[in-house]
Each structure stands twice: as C-alpha cells, then as structure tokens.
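Removed from the display is one protein chain of the complex; every other protein chain stays in position.
Showing chain A:
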Amino acid sequence: MSGIKNSSSQNFRLGVFVVLGTLILISALYFIGKRQNLFSNTITLYAEFKNLNGLQLGNNVRHAGINVGVVNKILMINDSRIVVGMSIQEDLSQHIKQNAIATIGSDGLVGNMLINIIPQSGDGTIVKSGDTIRTYSRIGADDMLTTLNVTNENAALLTADLLKLTTKILNGKGTLGMLINDSLVAKDLKKTMNNLKLASAQASQVLRETNAAFKTIQSNNSVINTIAFDTVSGTQIKNLLANLDESSMKIKQMSTDLTNYFEQLKDADGVLNYLTNDASVVRSIDSTLFYIKEGTYKFNQSMEALQHNFLLRGYFKKQERLKEKKE
C-alpha cells in the first residue's frame, strides 16, 4: 500500500517537474519569438543599400529609438545593390511615413548592427506593406580608419616640416629666427613700432580734421554741399549737363554741315568761288568799280545840268513843293 502511495507521489512530482521544465522552454521560445515578431501582425518594408557593414538577419530595426522590428530578409541584387527586408510591427508602423530615411548604425561602439529609421519633417503618407523607403549610407568604420590613416600620414609630414622650421628658428636662420635671437632687430622693431604709433596718431589727427572739413561743407550753403547733398540742384545740374551735351552735338553737326558747304563752294563754278579764288576777277571788279565811280560822277554832273535845263526845271520844282508840303 505504501509502495503504491510512494509511486503516485513520485509520479506527481515527476509530472510537476516535466511540466515546469516544458513551460520554461515554451516561455523562452515565446519570448524569443515575440522579440522576432513571430506572434504579432507585421508588415514588410524594404530598403536598398550599397554596403550593409555587417548587418545580419535578426538585427533590430529602430524608429525614433524604439525597436519596431527586425531584419528578416537580405537579398543581394548585384555588387552595389543590396535589398534588406524589415519585418515591422503593424501597430508601430502607423508612425512611419514614406519620407523616412533608413540608415545602418550600431548599438553602441561595440554593439550589434541595426537599422535606424529616421523620421523626416513634413507631411507624408503612412507606409504600407511592401513599400521601399529611402536610405542614407553613413560612413563606415573602415572608411573612417582609411581617412584616419591619411590624416596620420599628413600629420607625420607636418610634424617633420615643423621640426625643420623650429630647428631653423632656434639656429637663428630666417626672419623668425632673427626676430627671436637677434637683440638689435628687436630694438629696431621697437623703434619701428614707436614710429608707427606716431604715424597712426598723426593719421588719426588728419582724419579728424578731414572729418571736421566735411562737416563744415555739409553745414554750409556751399557749391560742393549743393552738388553733393542738394537733390534739386543735382537734378538741375544733371539736366544742364544733358542740355550741354545735346548742344555740343548740334554744334558738331553744324560745323560738319558748314565744312561740307565750304567744300562744295570751293569745288563748284559759282561767283563766290571766283571771288575768293580768282585774282583777275578781283582786279576786274576793282577797275569796274573805278569806272562806275567815274561814271557816277559824270552822271551827277549830267543830272545837275539837266536840272538847270528849261525843259525839266518845272518837274524838279514840283517835286520840291510836294516835299515841303509833306514836312
């Protein structure tokens, strides 16, 4: 009887032991599966990268710092295109917009790789299953090390050059070396500085005076002030200059016309041409005028004689009377 009791007690304990062990295993599987979104509704988003930097299946996907899913597919299209499928929890995917950008990062300095989905400002439509979001390839650790290597090499060259420079300076070579090591140069430099100080004081004085002169010009009703600051006078001067310009243009045109006219006059067979150019004509005119003068004198004598003639005397008396009447 006690053997049967013992047996059933053992079986009960064994049952508890087995059930508990199985429950622990199932719980562990459930929590691991839950983390991989096996028991929740998910959507799949895609992103295309050039380099995954060690991203693996099962790595986390974060949106605004929250784990929203895992990487569930990695597909290599060609040597520069790798498509990554991300299983995102459906309830959390409502906050991811189509303009979001996916980048590959790491969880801390030595942590696992992960995909960060960075939200962008502006209104965008909510993603749906099968959408591909934009990506941004950040600089990888290898690239950083390569850059660092170049920087190191440059730094080595720079320090070598710097060493040469400091050696020269310490040896008193070059301008800097002379400045540091030669006391005479230092004295000269001091003098120069004093001179410069004086020069600057004088320059300051000149500037003050110039400033005062300008102020006087501004305050007085001088021509310069009018020209410089009076807008009405300025407009008038502008108009005057414009008129002057126009007049000079006209004068120029007129002188051109006159030149042309005189050219034509010189070349033509007119009287004036002969008068100006032919000396014989001048002489003929001179003799003609002489004869005219002589003829006029003789004509006056003849007319005097006619006035005293009895035939015409009456006419001239009549004329005199009419003249007197008018007066």
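Heads up, the rule we're going with is that a contact is a pair of C-beta atoms (placed from the backbone, for glycine too) under 8 Å apart; a residue touches a chain by one contact, two chains touch by 3 or more; residues count from 1.
The working rule: contacts and distances are computed from a predicted model.
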{"item": "Protein that the absent chain corresponds to, by UniProt name, given \"succinate dehydrogenase\", \"Phospholipid/cholesterol/gamma-HCH transport system permease protein\", \"C-type cytochrome biogenesis protein CcmF\" or \"NADH-quinone oxidoreductase subunit J\"", "value": "\"Phospholipid/cholesterol/gamma-HCH transport system permease protein\""}
{"item": "Residue among A:Leu25, A:Met76, A:Ile126 or A:Ala186 that touches the chain left out of view", "value": "A:Leu25"}
{"item": "Interface residues of chain A (partner: the chain not displayed)", "value": "7, 10-11, 13-14, 17-18, 20-22, 24-25, 28-29, 31-36, 56-58, 60, 108, 110-111"}
